[in-house]
Structures are given as structure tokens and as C-alpha cells.
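Quick one: the structure is below, questions incoming.
For this depiction, one protein chain was excluded, whereas all remaining protein chains were kept in their positions.
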Amino acid sequence: MSDEREAPNRLPAGGSIDRDRPLSFTFDGKSYSGYAGDTLASALLANGVVLMGRSFKYHRPRGLIAAGSEEPNALMQLEKGDRTEPNTRATCIELYSGLSATSQNRWPSLSFDIGAVNSLVSRFIPAGFYYKTFMWPASMWLTYEKFIRKAAGLGVSPTAPDPDRYENTHAHCEVLVVGAGPAGIAAAAAAAASGARVLLIDEQNEAGGSLLASATGEQEPVRAWIADAVEQLQSNPDVTILKRTTVTGYFDYNYLTALEKVTDHLPPGSDPVAPRQRFWKIRARQVVIAAGAIERPLVFADNDRPGVMLANAVNTYINRYAVLPGRNIVVFTNNDSAYRTALNAANKGAEVVVVDTRREVDNTLVESLKNAGIKHFPGHAIVSVQGKLAVGAVRIMPLSEDGKTVQGQAWELSCDCIANSGGWTPSVHLFSQSGGKLAYRDGIAAFVPDAATVRSVNPCFSAGACNGTFSTTDCLSEGATAGRAAAIAAGFPGSDVQLPASDPASDDRGQGDIHPLWLVPTVHPVGEGAAKHFHDFQNDVTAADIHLAAREGYLSVEHLKRYTTTGMATDQGKTSNLNALAIMADIRGAQIPEVGTTTFRPPYTPVTLGAIAGQETGELFLQVRQTPMHRWHVEHNAVFEDVGDWKRPRYYPLGVEDMHAAVQRECAAVRDRVGILDASTLGKIDIQGEDAAEFLEMIYTNGWKKLAVGGCRYGLMLNEHGMIFDDGVTSRLGEHHFHMTTTTGGAARVLNWLEEWLQTEWPQMNVYCTSVTEQWAVAAINGPRARELLSTLTDIDLSTEAFPFMTTSEGQVAGVPARIYRISFTGELSYEINVPARYGRYLWDTLIEAGKAFDLCPYGTESMHVLRAEKGFIIVGQDTDGTVTPHDVDMSWIVSDKKDDFLGKRSLSRLDTARDGRPQLVGLLTEDPAFVLPEGAHIVSQVLDKPPMPTIGHVTSSYLSPNLGRSIALALLQNGKNRKGDTVQVQLMDGTVINAQVSSTVFVDEKGERARG
Amino acid sequence: MILINCPYCGERDQTEFACHGEAHIARPTDTASLTDEQWGDYVFFRTNPKGIHYERWVHVHGCRRWFNAVRHTVQDEILATYEVGAPRPDVGGQQ
Amino acid sequence: MAELNPVLHTPLQHATFHGAGVVMGENLFCAKVIVRGNFDDAQLTSRLSEQAGLPVNVAANTFVENDSAAVFWLGPDERMIYSYAKEPQVLLAELRSVMPAGRSSAVDVSDYYTTIRVGGVNARKVLSAGTPFDVHGSNFPEGSCVQTRFGTASVMLVMQDSSPAFDIQVRWSFAEYVWRYLRRVAEFRTLTPQS
Partner (left out) sequence: MKAYSLLALARNGLAWQKDWQRAWRSPDPAAAYDVVIIGGGGHGLATAYYLATQCGVNKVAVIEKGWLGGGNTGRNTTIVRSNYLLDASAGIYEHAIKLWEGLSQELNYNVMFSQRGLLHLAHSVHDMQEIGRRGNAIHLNGIDSEFLTPQQVQQMVPFINLNCRYPVMGGLLQKRGGTARHDAVAWGYARGADAAGVDIIQNCEVTGFQIENNKVVGVDTTRGRIGAGKVGVVTAGHSSVLAEMAGFRLPLESYPLQAWVSEPIKPIIDCVVMSNGIHVYVSQSDKGELVVGAGSDAYNSYSQRGSFDLIEHTVGPLVELFPLFSRLRMLRQWAGIVDVTVDRSPILSKTPVENLFFNCGWGTGGFKATPGSGHAFAHSIAAGSMNEIAAPFSIDRFNSGALIDEGAAAAVAH
């Protein structure tokens, strides 16, 4: 690469870039070269690229203003294809070989953007203009909106799934230190010295914070100090340092979130092991926030032109990246901190002029400018900026005493860069997110954390610049004090810390004696003339917009924010919020704190969705639960249905069979011969204790005390509203021992329900409930030949006399211990064989093998549904919906009138619940026996030409019954009990009306003889 | 993201727990004698205070015990946890 | 009756995984019984302890173990008893025989749960991806067991030794999910700590 010409703005020496590792990259298709250690922003700037983006609304040309995550302008579309990423800030992208970036929100090109026509008509599209137009004619809104949507939106989404992997993990520490600048390093060192587990997190790829930018030339001592300090921390096993990690959210009980960019600094896909990003969820006993401060721009006319930068950013580019952003630099400031930039730039060979809005400036600064040959204009302001795609010159004029107007001799200064500083805004975001309140400090013209308002659930300390403490020396001592205090508060003995000796606290004076000038005047009143005073660059919000909002009555901060969209862009107003507040305060004649602050909402910087999802994607998105027999089902072509978390076989197609054909075959097999169903997913609860029967009396609507040992009984559970919420068969295994079954989806809910009552309402009862769902694998064999089949595998006497319907028996099946329940959900002779789960697959295989002699047919849930519907057995959740009582489903027989009480009983007699004519479960037989009603179809009381039509019920279950050779349906029909035999009309959505006769819900074997046989 | 001091297992992450609403609502006995209004009041009506709330939690992913907590519904701070059946603890006159 | 050869399956079929600083595998099945009752009742605890061969009045969040058995605290009225030697039905019957009828319960959960051993220098990092519980040695020393959450699954984490090695006890139907979860986050690890 040595033959390549050095980038025009790259300084010949200095910076923490690795000049031995040149990296090539492209921007808008053009190739450039930078170095390892560059950011995309610094590399572009080095190459003289000034124009980097277009603004959101007016499509104004924009360049970099910052060097960190507060950057509002230089948003890029990074990479292409499935790894493309919109809206990335060039200042936060570490350069890697082959990087490809594209500018956004412009067409056809960045330098010639048709959308910039908005800028020409900007006069007619002030803040909130869309609320006042696009209303005529009403039908056109969707059309207008299409164009509005197209124009908005910045970058583009990928259109293919993300090929990268992410991790989401937890961390715990006694002291979390946010920010590894001088304050953070000192805090971490102090806390670690006390023995606390310390987590130190920093956004940058190296520790140092503000030190990385602040050194004026002599960088070695500073870097050495940082290296020493970090090494000392790293040697402590209780200290973890996370770099390239941003703390994004501060939630209650010191729960903080952070995003670590693990491999983003490498070419995409080049690390086969590590995740791309890692999302941290941190519990800290104590937090030290040392998040630094953000420089804010001055709000002056056309302050958005490419080349207008923050003064400290210019300093950072010079020192850290060896990039001199301009040869002719105008430094424009209202405070001392920008003088550092002026001297540094001049030292690096730039022509520098300092324009200071203050009339009085510290003499030593004036002297140092003089010594460096820098022109100085105190009491002046920039009144206009020339140049569109890049800054060409500025005009400056003297400011009036009150700073409200300009008057007198104007000067035009040609320049290619304006380094401006409106002062420093402490990064109070996390403190505010923690729930602490902010206090306005006049001396620094900014909000700082009010330590008195730290919430007890979120104990934390703020130290350094984020606390309004700007000089390095003070940051170090404040950090150490905070770190020590945090360790003590976390229960450790305080310990004094030895920081490495080479103290880097040079002569950083911070912002000195700042004189805020929130809005820099021009010769025109604000809002008149072509110039715009931007405070929110990305969302294109100007001082004039604030004036307009005030004029129209949108005075509260939140109205201002929402009406003008200030602070709502992807930078969340990091550089703009305070300026906006101050301008509004000025308009209202109020103090800034009276206007208030907006709420700082998480995240501090935007967080990749994939990182939050972490590893819990794809097969780990939500658990898939499988029975011990699952693999057999897969091997035998089962089509699965999701039931709760479980995968259950829905049907087993043979050859080219569709569901309909398979179900017809399976259902017939069960009624004619014998079928087998994997019933392992049913919830099972072991209930023991001398009060168990008493307890069940309260839980179920029917009686349980008299159930004999060995007996099984069906029960319905109601919630306290009196509505059915689960059902199942419970068996008495001993005097004080029951085995309850629940629906598959209801297992956890029911156990919780039982425990709730036992633990909170009836603790005196001696009852213990234990889930045993997965302890038992269950094969249910159903059909007239079930007994014959089972008898080949067991010595248990299966005769009806020895083992009648609705009883249970224990013994060996296929040589393993088993419990058999003779209960039936199909109405056929049925045995539900329970074996310990380890033998589930074996039992199933053995039954299948033995079943060959009986033409045993495996069947799935769909056939189970048909078979039970033929018998009129309800499915809770399908034939009921949380508004249905036992009486509504024609099951009054199961509601005991002998018991004083059971859960939900009192609700059954409420005015509306006890009334006649409620929707009640009935059977429906269509006139055309071949027509299967769609589930969900509604019964109307009157057929009209078109809706609306009054409805009186709906179909809950509907199937073609192979055993009846016709369709059957269940429906909830108003006053259904009294409509048996009536013909009702079902109105389908396509307009068809189907006549059906109301029938009993039991379609097969009304007397129930088959199951008893 | 609250940290909850389970009276049995100690301090744990909120995601191990489930909240089940207002505590100290005894189920009426002799339910047959209640009016619809009295029964409705028990089933549906809650104090929903802005301030101190006595509420039920269950340690779903832990010991599966139910217990009560006193929480400030504005601060979301849990001021005390205590076993079911214990009286409401004194939380120092907080409103 | 047909020729019978009972074949035993486990949820993970004794899967193993060797990665960077992480070794994992499904443990052998053992007999597991949950006992519940009034552990303030000295008679109950002494009888149960005698039967189990280990003290059952263990402190919250701890367990005791010897070559043939282990006792884990699950709750104020609840313990899990493992036997590495006995058949489940035998263990269940023996425990039940010393417990007061009607005022206690003993339930066989040998097949309800399986356990996964996770060891190696990166074991804590792997666990921390799934559980909000702090598994650092200062908070989770040897002899500890806690019931907590791993991903969406309820689990019992057992601190086996400070090498470190942990056991995760999980329900049969969640075992596959937890195993895949562990494997995926284990695959993120390198032997040298990142960052």
C-alpha cells in the first residue's frame, strides 16, 4: 500500500492508529484507505470526505459533527445483503478491511438529492405542517401517506434473515462502573481495592474516555497512564472490564442492560466462534455512573453545513486519529474548552481563528492564542455560513451586550471547518433512567444529577463529567471517592486506592467560565430569512420551529417534543435537548428548570434486536416439549399439532392421504377394532393427605368423598366466576391418595390453582400436590379389541368383573410396572396404560408389535376430537370459552346440589348466570348430511339480505363422522336446551344459508354401553 | 426488574416469580347467604391503591410457595415480604 | 405373552458435549422421591434421616450427599431424596413406611427429572446465559442447590464441586430444550476469555 497517496487530511504522525495496517473500504461505491484504529468517520474525514448524509425532512447535506455515539448526521447503511444494517453511526464503526458503507435517505446520489426540493419549500412546511393539510379529499390520505412514508425512514431493512448469532446473558457484581474514563477508572480501582466484585464497562474499544481526546500532542504519558491503570485493574480477578460495551438501560433494583459489540470490529462472519453481539443483563449492588459529558453545539444560522463540527470532536480527530479536519478552522465558542482545540489545530498546521461570544476571556487563554498566532474575536458571533455541500466561509459580527442582537462591523472569514462549542452537557441519561431527579446548575449551564433524589431501589453514585465535574484532576478524585463509597455501601470495608503515579491531569480546565448563548442571533429575526438555526440536526428541527410551537400553544416540554419531533431521532436528542429547552425557556421568559426536562428513556443508544433475543431464537425461541414416544411418531410420518408447548401427533397419513382421509380411517379403526393414542401430555397431579377428598370437593363441582379406592371419576373445575376452566378424570389410589389428570394445556394452571387454595386459603388442610406429568408415559388403547390386545401383555385380570369401567389397577404390562386406568374419551372400551417414562417408548413399541395381530391403528388428536364429539364430550377451550357454566354445556348432572360450597358455586346463581336462554351446548345435524359446517359459523335468528344479522349461537365443533356417515356438529345456541328438534339457520360468510336440526349432543352409543363392555 | 426476597429461598430475580394480586382477601364462608353485590365485591372489586399495596406472589421457578409482599405501587419498591397467614407488617407509616 | 426385553430410554440418551472449557453430559438415572411433610416434626426428620442415611433437615438452598444418596432442600415442607443404589419403587416404599399417613406425601419422580452435568472453566458463563441466579462462588458455594430458571425451564442447580461442576435437574419434557440451550451458548465460548 506504500505506493498509495496518503489521505489528504491525515497528519504525518501521531494518533492511536496503526499505520502498518492499512485497510481499504468503500463509501458509496468509491474505494478509500484508512488504518486499523480508525473509525469509519475518521477514515472518511482523513480522505477529505465531508458530505456524509442527508437530513430526515429537508434532505439538507450533512457532515460529521461529533466523534462519538452522539453523532446525529453521519448515519450510514453498513454492508449489503443479509448483513446490511441501516442507520449506523460512522463515528461508532471501527474500520475493518473490506468495509462497505452507503449513504442514506438520498436519491439518486448524496451530492445530488431530489428530496432536497423539500428544502426549497421549507418555508411552507414548518413543524407540524402535516396536521394542517393532506385532509382533502378524505379518500386521498392513504395516497398522500404512501409518498410521506417513502420519503421518511432513513436506511433500509435487510430483507433476509440475519446470518449472525447473538448471546444474551446475565452478570452480577457488587459495583458496576459505567465508563472507563478517568473517573470510572478511579472508581473501579477504589471499589476493587475494597474487595468488591467490579464490572467496568466502556463504550469505546479502549479505556481512557476523555483522555483519549484531550491530550495536546504529548500523548505518550497519557496512554502510559491508562495502560498502567488498566493493567492494575486486570490483574485483579474480581474485576471484569468490558470494552466496546454500552450500558443502555437502568431499571429498578439496579438492573442494568448493556450491549457488547463482540465482533463488529472484524469483517462480517470472520469469527466462527464468538457471537456478533452480546446483550448483558446486570444486577449490581451499587452503581457508579461515570458516563462523561457531551459537547453541545451552538445554535447559529446554518449551523448544519458539512464542516461544522463540535470543537472537541475536532480535537479527537486530531489526537486520536491523526486527522486534521480542516486547514482553515474557525473555532466558535462560549466557553474555554474549545481553546484547547484551537491551540492543538494551530499546532498541527491549521490556520485558526477563534470567535468567542464572550467579551471577557481569561487572560492566559488570550495569551496562549497570541503566542500561537491565532486571531481572536471576543464578543463576536457567526451570523452566517457560506457553502452548501461544504463550509466555505463565515460572516461574524459583534454581539450586543445582552447577546440578543448583532451589530457593527461584519467580517468574512474563509474556512473549511467550524469547530464550535456551546458548553458541555453531563450525560445524565442513566441517572435519569434510574428514577433520580436532575438539578440545574447555573455555573455550568446544565443539568446534573441531584444526589438527594437517588431512589432507594437504585443506589448509585455519579462521578466526573456526568456529575458536572470537568477537570481531570477532579474527575479522578471524585471517581475514587465514589468507588470507595459504593464498595462500602455494598458491604465492603473502604480501602484507599493507589492510582498509577503518572498523573495525566495536565491543564484541562473544563469549560471554564461559560456564558451561555442559547440562540446565536443574525441580522434577521429568528425564523425569517433563508437561514436555519438547527438544534436537532437529524430531525431537522430549528429554533423557528420552537417559536412556532410556542405560538400555537404547544408549550409543555412534551408537547414541544412531540409537535416539533425534537429529540425523537435516533440520537434521542443527545446534542439537542438542552438547547431546545433553553430556547423555549427564553420564549416563555422562564428559567430553564421551570420548563423542565424531558424523560430520558432507555436505551441510551439503540440496541440490536437480535442481541436482545440472544440465543433464544429458532429452536430455543420457546421450548418444544416432547413425549418419550416422540421419535416413533416422527418415524411414522405423524403430522404434529402444537398443543401448549407440546408437539402432539395430529394424524398419521398413510401414503398420499390428506388429513381428512387419514382421520376417517383412524376413527373407523377405533370404533371397529382398536387404536392407540399417545396420551402422555395430559397433566397429572399426585395428591396425598388426609384432607384430599375434602379438598377435591371444593375444587370440583361434584362429590368425591364417596369415591371408592380404585375408582375413577370425571370432574369439572370452575373458577370463582362460575365458569368451566378445566376438566379431567381423577382416580383414588388410596384412602388419602388421588391421581388427578388435567387437560394438556391446563396442567400448570391447574397445579397452580390447587396450590393457591391450599397455601393461601386452606393451609390447615393436610393435602400435598406434586406434578407427575412426565413421570408417566401413557399409551391409550381404544376400541372393541383393546382388551384382547392388552391381555397379550399383562397378567392383570381384565374382565369387566375384575376391572370394571372407571376403575384403575396396578400391575405389570410388557414386563414393566404399570398403572392402568379404564377410562374412555372415545366412548369405546379403553385402557390408559401408564408406565414410568423411561419405559414409554418400549411400551409403545411393544404394543405396536403386539397390535399387528389386531390391526392396531395409531391415531392422533384430530381423530380423538372426532371420536369424542361423536360422544358429545366437550373440549374445554373449544366447546367452552371462559363464559360457559356446567349448566350451559348440559352437564347439570355433574353439579352437586348436596354440597354447601365449591369454588365458583355462588356465581352460578347470579342474576345473569342463572337466567334462562343463555347459550347452551347442543348438537347440530345439517339437512345435507355431507355438508360439514365450518367451526365458528354463526346461527342467525333471522336471515337478512346482508349483515348485520342477529346471531343466536355459533358452531364450536364440527366434523364428518365416519361412524355415522354424516356430518355432526356441536354448537352453543341461545336457549338451546329448549330448542331440541328445531331447525336453525347457519349463515356462512359467503352468503350460503345452511339449515340444521338441533339435536342431542350425543351422536353415538347414547347409553354408553361400549365403554362399559 | 424487582429483586424479591422469598421468605423461604432468599433474594431472587423477579422473573422467578408470579404476582397474583391483592392479598388479605379472605374467601367468604357461607357463600349462599351473600347477595350478588357482596359476592361480586369479593370476586372483582379491588383497592388498586396508589401507594402501599399488600399482594400475593408465588415463587414459580423456586420453592413454589405463596407468600405476601408489601410494595409501593409508585416506587415499585418491595418494603417487606412475609408468610401467608402472618399479619400485615408495619412498614413504617409509609403511604 | 410375547418375549419381553424392557429397553430403557432417557430424555437425552446420555448425550455428551465437549467444547472450549465446557464439558457436559446427561447423568445416569437414579431413584428420586419428593417427600413433603412437617419438617419441624423431629420424629419425622429423624425417621426420614435414618431411612435416607443422610440428615433431611438441611438448610434452605443446600444439599447433602454421600455415595449412595443425596438430600436436597426444595422448600420448607419439601425435600428431594436421591438414591444411587435403590430402585425407585423400593426407595418410595421405604420412605413412605416411615412417614405419618395422611399428613405427608412421598412421590416417585425418578423419571420426571433428569440431570445434566456442566463442568469446566467456562461452566459459569454457560449457566449465566440462561439463569438470572448468581452462580459465582461467593454466592453459590459447594453444597448449594437452588431452584431457579434456565431459559424458560424451571431447574434445580446443584453446585457439585468448585472445579467447577454443576448439575442441572430438569423435567423430562424440558431436557431437550435445556440441552440445546446449553450447547448453543457453550459453542460461543473460547478457552481464552473474550473481551
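In order of appearance the chains are A, B and C, and numbering begins at 1 in each one.
In this section, a contact is a pair of C-beta atoms (placed from the backbone, for glycine too) under 8 Å apart; a residue touches a chain by one contact, two chains touch by 3 or more.
Note that the structure is a prediction, hence the values are computed from the model and not measured.
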So which shown chains sit in contact with the chain we cannot see?
-> A, B
Taking the entire complex into account, which one of A:Ala937, A:Ile994 or A:Ala1011 touches the absent chain?
-> A:Ala937
Per the definition of touch given earlier, which of A:Pro459, A:Pro606 or A:Gly711 contacts the omitted chain?
-> A:Pro606
Contacting the left-out chain: of A:Ser495, A:Thr951, A:Asn978 or A:Gln997, that is A:Thr951
The one of A:Glu6, A:Glu145, A:Asp855 or A:Glu1006 in touch with the missing chain is A:Glu145
Which parts of chain B are in contact with the chain that was left out?
-> 1-2, 14-15, 18-19, 21, 36-37, 39-41, 43-50, 53, 55, 71, 73-76
Note that chain A touches the absent chain at residues 56, 83-87, 123-126, 129-136, 138, 141-142, 145, 148-150, 152-162, 164, 166, 168, 249, 251-252, 255, 257, 281, 435, 525, 527-528, 544, 547-548, 551-554, 556, 558-559, 562-563, 565, 568, 570, 572, 599, 601-603, 606-610, 612-613, 616-618, 621-622, 624, 641-643, 650, 721-722, 877-878, 881-883, 907, 910-913, 934-938, 940, 946-949, 951, 954, 956, 987-989
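Please note the rule applied: only the chains that are shown with their structure count from here on.
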Would you say A-B or B-C is joined by more C-beta pairs in contact?
-> A-B
Per the C-alpha centroid definition, the whole-Å distance linking chain B and chain C comes out as 31
What positions in chain A touch 2 or more of the other chains?
-> 283
Spell out, as numbers or ranges, the residues of chain B touching 2 or more other chains.
-> 13, 60, 64-65
Using the touch definition up top, name the residues of chain A that touch chain B in the complex.
-> 251-253, 255, 283, 455-457, 720-721, 752, 755-756, 759-761, 763, 900-901, 905-907, 910-911
Listed in rising order, the residues of chain C that touch chain A in the complex are 1-2, 4-11, 20, 29, 34, 36-37, 77, 88-89, 101-112, 125, 128-129, 131-132, 134, 136, 138-139, 151-153, 171-174, 176-177, 180-181, 184-185, 187-190, 194-195
The chain B residues in contact with chain C across the complex are 8-10, 12-13, 15-16, 60-65
